[in-house]
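Encoded as structure tokens, here's the structure I'll be asking about.
One protein chain omitted, others in place.
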Amino acid sequence: MDKNNDSIFTRWITGILRNRKAITGVAIIFIFIFLAVLGPFITEDPTAFLGTPLSPPSWEHWLGTNGQGQDVLSQTISGARQTLLVGFTTGIMVVLIGALIGGISGYYGGRIDDFLSLLINVFLVMPGLPLMVILASWLPPGPATLTGVLVLTGWAWNARVIRSQMMTFRSRDFVSAAIVSGERNIRIIIVEIMPRMLSLLASSFIGASIYAIGAQVGLEFLGLGDVSTVTWGTNLYWASNDMALLTGSWWAFVPTGLSIAIVSFALTMINFGIDEVTNPRLIAERVWRENIPMDTVVNGITPVVRDHE
Amino acid sequence: MNQSLHYLLRRLGFYFIAAWAALTLNFFIPRLMPGDPAAIIFARFRGKLKPEAINALRETFGLTDEPLLGQYWSYLKSILQGDLGISIAYFPEPVTNIISSALLWTIFLAGLSLIISFSIGTLLGTIIAWNRSGRLDSTLPPVLAFIGAFPYFWLAMVALYIFGFELSWFPLGHAYGNNVTPGFNLSFILSALHHAALPALTMIIVSLGGWMLSMRNIMITTLGTDYISFAHAKGLSSRLIMIRYAARNAILPNFTGFGMALGFVLSGALLTEIIFSYPGQGYLLLQAVRAQDFPLMQGLFMTITFAVLAANWLVDIAILFFDPRTRK
Partner (left out) sequence: MNSSVLSIQNLCVNYITPGDPVKAVNDVSFEIQQGEIFGLVGESGSGKSTVVQAILRILPPPAVIAGGKVIIKNKDILSTSNTEVMQYRWKQISIVMQSALNALNPVLTVREQIEDVLKEHSDLKSKATEDRTKELLSLIDIDVSWLDSYPHQLSGGMKQRVVIAIALALMPPVIILDEPTTALDVIVEREILAKIIELRKELGFTILFITHDLNLLLEFADRVAIMKNGRLVELDKAQKIRSGGKHDYTQKLIRSLPSASGPREKGLLPRPENLDLGEQPILEVQNLSKSFHDSGIFNPRSIDVVKNVSFQVFPGEIIGLVGESGSGKSTIAKLITRLIRPTAGDIFLKGSNKKVSEARRVPLEYRKQVQMVFQDPFGSLNSVHTVYHHLARPLLRHQLISEQDLLDHIIEMLETVGLRPGTTFAEKFPHEMSGGERQRVAIARALSLGPDLIIADEPTSMLDVSIRMEILEIFARMRIEKNLTIIFITHDLASARYLADRILVLQHGSIVEQGKAEDLIRSPKEQYTKQLIKAASPGWLRSLSFNNNTKDKDVGHV
């Protein structure tokens, strides 16, 4: 019994705001989004052919130029825009579809579940890249195609996880109690169960976004994006096409790659943070570790710390 | 053992359904796109093929004048007979030939990397979960998570640049050197390993974090169970408990995770191949995209999908073997 009258949500939010990993991650993401939004106003035109191709970093071009003579710094900053936009949009759509299909499948069970589960499993087991390649080849290149293709190949994972959680909650007494009082199913799903699944939905969104950014870059690298636009993926495509590697022009592909990694890593950190705050076992572990001198800890033997207060 | 067989057959049935779904998707995608698929494909073949050959190709894709269902049957018949059409980029080679030679290289490289990565990752995950207070647990997961955040192929680029270009420790591409003849001779095998080393290393390092983390998390859950407390109470040695009681149990759900991640890991492997000009499925995929070689693309989609399904079934067999709860 616990005298705290805050709702669970309040506690989560305050916990997350205090969690180092989550804060760091959020800060990094905000920096990138900020740069992406302000991009056109603070950099030169990334598509302008300004300097000698593949020249190393200098005072004029802080990150050098790429194979077309374009400023790498501008390219990196403007590339963030579409990549992040497609990434997060895909993330949201994947979670919505996952919640819909996974939720219905997990809640209603029976034949509906048999059918939807089969659907989920089939999409889950099929390798994504080849399917994405075919779809993207047939469709006109651009962010809409990318988003569509990513969602189609990526929705199944989250749907499965959400279904699993929904099934757990479905069997709990508070759901039975709601049914016995006459509540409608839709209301139970939305008002009673979904609030309990918020942390899962949040980390699903983040996980899906990470996947979307990575897969998007992969597709564009293959040449399936709109190569006339500036995105992180097309940057790498051109770097490879213009033989940046074999001429030793590392500045043409390193900044973009680093940016992708930093963003993905930041998102992962946010996920770790959410998990640490909402998972009771991890909370217990962390608190314990912070308070016990580590040299007394041996796996399997309870430590004795006298005068512990 | 009857029940185990029953289970395996059910799983096989599922994989057949998935394979059928892939085939059907393959059939419908061109037809759902704007424009006439036949025209798009055959525009490329103009001037290269005799009319009879073009008709044969039509049969393969089912792009005949029959009603839709008829087209579907022709298409299925061709596929099941092993006829995947003729490649545009490698004209006039049949798709099946091109793919089969590349398939072996992909299985070699990706398979090797996967097994090594999974084994080391699982081992690391076990040790880290056991020594929760150790320095390893605070440094390794974040470091490997950071490395895993890089796109596979980008790390491949960096690795190729540093170790291939700058340091010249490893060759810059391909599966074996020019001066070696393929066959079961030592110099060929050594050359193949030398060429596979850098791409394999890249893939192993990137995916290591994922396997390690998942094993670590499952181990942590396992370590909280009653039977582990009981094992400690029994006074058994640490090593015995870690391996025989904890890891033995934790590895089972990990295998399941392995099966599910196969498709994803394979995609990364394909992109890595491209960087290293490794003559596997990934390299073919790039050529196919560049040349808009739809027969090849669709052939690749089919073979890769079937390969992943087969691998999943093998994992199912492995799980059956390791988990005594499956036996009555």
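Each chain gets a letter, A and B, in the order it is written, and its residues are counted from 1.
Basically, a residue touches a chain if its C-beta (ideal position, glycine included) is under 8 Å from a C-beta of that chain, and two chains touch if they have at least 3 such contacts.
In this text the structure is predicted, and so the values were computed from the model without any measurement.
Contacts of the undrawn chain with the visible chains, over the full complex, involve A, B. Within the full complex, the residue among A:Leu85, A:Leu119 or A:Ala178 touching the omitted chain is A:Ala178. Looking at B:Leu103, B:Ile116, B:Leu236 or B:Met260, the residue that reaches the missing chain in the full complex is B:Leu236. Interface with the hidden chain, as seen from chain A, comprises residues 1-5, 7-9, 172-174, 176-184, 192, 195-196, 283-285, 287-289, 291-292, 298, 300-309.
Where chain B meets the missing chain, the touching residues are 3-4, 6-7, 10, 224-227, 229-237, 240, 244-245, 248-249, 323-328.
Methods note: only the chains that are shown with their structure count from here on.
One inter-chain figure worth recording: chain A and chain B are separated by 22 Å, centre to centre, where each centre is the mean of the chain's CA atoms.
Looking at the complex, you find that chain B touches chain A at residues 14-15, 17-18, 21-22, 25-26, 29-30, 33, 130-133, 145-146, 149-155, 157-158, 160-161, 165-166, 172, 220, 223-224, 232, 238, 241, 260, 262-264, 266-267, 270-271, 274-275, 285-286, 288-290, 292, 294, 297-298, 300-301, 304-305, 308-309, 312. By the touch rule above, chain A contacts chain B in their complex via residues 118, 121-122, 124-131, 133-135, 137-139, 210, 214-215, 217-218, 221-224, 236, 240, 245-246, 248, 250, 253-254, 256-257, 260-262, 264-265, 268, 281, 285, 289, 294, 297, 299-301.
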